[in-house]
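All remarks here apply to the structure that follows.
Up next is chain A:
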Amino acid sequence: MNRPVLAVEDVSLGLGAFSLRNVSLALAPGEVLTLLGPNGAGKSVTLETIAGFHRPRAGRIVIGGRDVTSLAPERRRVGLMVQNYGLFPHLTVAANVAFGFVACGRARRPDGADVARLLTRFGIDHLAARLPRDLSPGEKQRTALARALARQPEIFLFDEPFSALDARTRDTLREELRAFLREAAVPAIFVTHDQADATVLADQVAIMDRGRIVQAGPVAEVFRAPANSFVADFTGVENRLPGRVVSRAGGRWQIAIGDRLLQADAPSLAAGTADVFLCIRGEDVALRSPGEPASDLSTGNRLTMRVERVIGLGALCRVVLDGGFPLIACLTRRAARDLGLVPGGHAVVEIEPESIHLLAG
Partner candidate 1 sequence: MRRSRVLPGLLGLLLLACMPAAHAAGSAVLSVYGAGTLAVPFRQLDALFERQHPDVTVQPEFGGSVMMARRITDLHHRADILGVADYHVIPKYLFADAGRPAYADWYAGFAGNAITFAYTDKSKYASEVTPQNWYRLLAKPGVAIGRSNPDTDPSGYQTLQMLSLAAKAYSDPDLATAILANAPPGNMRDTETSLISALQLGQIDYLAIYRSDAIQHGLDYIQLPAAVDLSDPGDAKLYAAGIAHTKNGDLAGKPIVYAVTIPTNAPQPALAAQYVALLLSPAGQRIMAQNGFRSIAPAIGVNQAKMPPDIRDAVKPWPAW
Partner candidate 2 sequence: MRSADLLADASVASGPSRPRWPAAMARPSGVMLVSWFLGSVLLAFIVVPLLGLAISQSGASLVHVAALPEVRNAILLSFASALLATSVAALIGVPLAYALAHATFPGRGIVAAIVDIPLAVPHTVAGIALLFAFGRRGIFGAPAEAWLGLRFWGTVAGIVIAMLFVSVPYTVSAARIGFESVDPRLEKVARTLGMGAWRVLWHVTLPLAWRSIATGLILTCARAISEFGAVVILVYYPMTAPVKIYELFLRFGLNEAAAMATLLLALSLILLILFRWLAQGQGRASGYGR
């Protein structure tokens, strides 16, 4: 791995009743990290500490190889993007972008060539004379990105920029932002409580709870293998089922839930564990018609369960099943229709052992 662009090393701080405890993060060049957690977890405080608005009680913050722990925000070269993008309402688009130059003493005029270049790059040159209140959310995002780039930041910090937007706009802007981050290759930290932001935008994710980072790593890994039930809950694992260990052979475990047995691959679980939680994501539960032959899943789990309810969620739907224990499966509406699922009917459930993540109970 390259030398990190950002290193937060064991930072602690107190802020009234709230405190951050031993927060450590690292970000490689071009990487995007999401800080995910419920309200009050300390995500924004972490971000603001990186930006320089809070002084840590202990620990160190390094940006671009420079220890900035005691530097004021204006000397840190970070690009902060906040909810509604924080455009200055009394300034035009051009003046907002020019502000990025003026503030750090590089250029002076809103009609200068530097400003024009940025406006063109973001396709907002025709909006130069507009005031922020007359912009669409997308135009605001582009203006704010241009303004932040004027500052030549070493790292972007996003503090829930989408939280005031409707779902459709949010999807569009998230896509636009993803393209920008890929192209500009500026590392970024993205604070959110929306896991979709994490899965679409980020390479890395760190889950926060009550002032601590409870799990960090590549997005896919954290989502597949939550370290505890809080992370499992927060990353949206639909099924968390208490089970009892029956036997173990290598990495393959036999788990009993009620009177049903399931196989799970968990090479890292401690050998003596007796009680476990099974974490199964809804999209990893495959459904088949009772008449359909088994797939080529030789060592898999195959159970027949009763369909309780089918809940439509737009393009996706959620099927609630019962077979001695409750189970939720997520599939496309189309697939659910093809299977002819109706409440009271039956379906065959297939779950691959590696899709079952075990947490020590």
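Everything that follows uses one rule, which is that contacts are C-beta pairs under 8 Å (C-beta built on N, C-alpha and C of every residue); 3 or more make two chains touch, one makes a residue touch a chain; residues count from 1.
These made the cut because all candidates are chains of the complex that A comes from, given by their letters.
What you see is a predicted model; the values in this text were computed from it and never measured.
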Looking at the complex, which candidate is in contact with chain A: 1 or 2? 2
Residues of chain A that touch candidate 2 when the two form their complex: 48, 51-53, 72-76, 78-84, 86, 88-92, 94-95, 98-100, 102-105, 109-111, 133-134, 147-148, 150-151, 153, 157, 159
